[in-house]
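Mind having a look at this structure? Questions to follow.
All protein chains but one are shown in place.
== subunit A ==
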Amino acid sequence: MHLMTLYIGASNMERSEEPLTVNTPEIQHSAVPCHPSLENSTMENLNKQKETVFSLVQVKGTWKRKAGKNVKQGMKGRVSAAKIYESTSSSGTTWTVVTPITFTYTVTQTKNLLDPSNDTLLLGHIRDTEQLEAVRSSTKPLKRFIVMDEVVYNLYGSQVTDYLEARHVLYRILPLPTTEENKSMEMALKILEEVHQFGIDRRTEPIIAIGGGVCLDIVGLAASLYRRRTPYIRVPTTLLSYIDASVGAKTGVNFANCKNKLGTYIAPVAAFLDRSFIQTIPRRHISNGLAEMLKMALMKHRGLFELLETQGQFLLDSKFQSAMVLEDDRIDPASVSTRVAIETMLEELAPNLWEDDLDRLVDFGHLISPELEMKVLPALLHGEAVNIDMAYMVYVAREMGLLTEEEKFRIICCMLGLELPVWHQDCTFALVQKSLCDRLQHSGGLVRMPLPTGLGRAEIFNDTNEGALFRAYEKWCDELSTGSLR
């Protein structure tokens, strides 16, 4: 016993403010093993124990815990935002660690991203002005690893190469066919083998992904895994990724024939949005992106909906290349619509980056479409599948009295105006039911169905009944299976 006191004493000397752990006043010896049905289970004892909260202060390179929640940052050292809570019982000690990790990322609109005089691609992710200066004045050549979707590479590969050459960057460009079918862990690992061979600095040489959503998702996952976190940058080249994939944190690959079953919530350090990439996008893919824009409009923004109603064809025809300032100072629909789409998306994603809350308006159009998309792969593009889902859900909303007939009609007309499919024969009622069943399992036992309650307004519902869903389905097929509105 004497020797033990010495050690406690020694440990005590190191931390004079530490409560002596030996002197726990309320030690409860559970002499009798507790049956789970008894009130006084081991766990309840544990939870009733007094908890001491410790803050963490760094002094001379070492972190020390100090009792108290609000330890003032003083001359002593840096105080962490993390806290440790400690309580002791007869079985031992329980520590609870609470650590906030802050994710910061930038979404930057720019023009002429591949013009060698534009710094953005290489330096746009650096927010700290000092750091930026240091990099600019350094003679050391920059190193960058770039993954490009194959199709994008054929169109823009030489421009990207010219940019990097002109900026004297040590680079490696990896062109890959990034499709929904090969969106797998194997592809992510293949990318990582190349990254590893090339060699990048752990923190200062972000991997750059240039392509559509699939490309950005796969590269994002690869980067998240490498060294447990490697910064990466997204350059979306499709409209869909411009307003959707680039703006949130999600990365992922498909697994066991399910969409995005594996992935992370690690955001890129930055996303660089250059509208000019969209000019080489086929018309069908512009519609595809418009579906996600419409989603945000239906959920949150009447003004955006009306813009898509009236300007949808213009946007399709002009491929979002209309100038920012039009003649007569008219408002440019491309600028406004992309801006509003991103803003509304950021509003919904930023406070729920890791999906702590499973009630998400942005899930609209994503309850049934994953199953449908995977089933008929590659017949439907992602946005097309989303739109079919949304069209059906509009009928559900109508059936539940949330929308008027006029509103329903306007929405479907708008969808057709954007040249999006509003029905699909493979979207059977069985598929609908299966999707909703999966949704239940995937969302903690609640269906959490976002439905429009007006134009540009929505709510989450958990109590949709089978009857309403079926009636809506019948009407939907009845009215839209011919491909146009009867």
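One rule holds in what follows: a residue touches a chain if its C-beta (ideal position, glycine included) is under 8 Å from a C-beta of that chain, and two chains touch if they have at least 3 such contacts; residues count from 1.
By our rule, contacts and distances are computed from a predicted model.
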Missing subunit (named according to UniProt) among the choices "Alpha-1,3-glucosyltransferase", "Phenylalanine--tRNA ligase beta subunit", "Odorant receptor" or "2-epi-5-epi-valiolone synthase": "2-epi-5-epi-valiolone synthase"
Which of A:R144, A:R167 or A:K250 contacts the chain that the document leaves out: A:K250
Per the touch definition above, residue among A:L121, A:I342 or A:L455 touching the missing chain: A:I342
Residue among A:R410, A:H442 or A:K475 touching the omitted chain: A:H442
Absent-chain contact - pick from A:T102, A:S117 or A:Q425: A:T102
Positions on subunit A where the hidden chain makes contact: 1, 3-14, 21-22, 24, 27, 33-36, 41-44, 46-47, 56, 58, 60-65, 80-84, 90-111, 127, 185, 189, 192-193, 196, 199, 201-204, 224-229, 250, 252, 255-256, 258, 260-265, 267, 273, 299-300, 324-325, 329, 331-332, 335-336, 339, 342-343, 346-355, 358-359, 361, 441-445, 450, 457-460
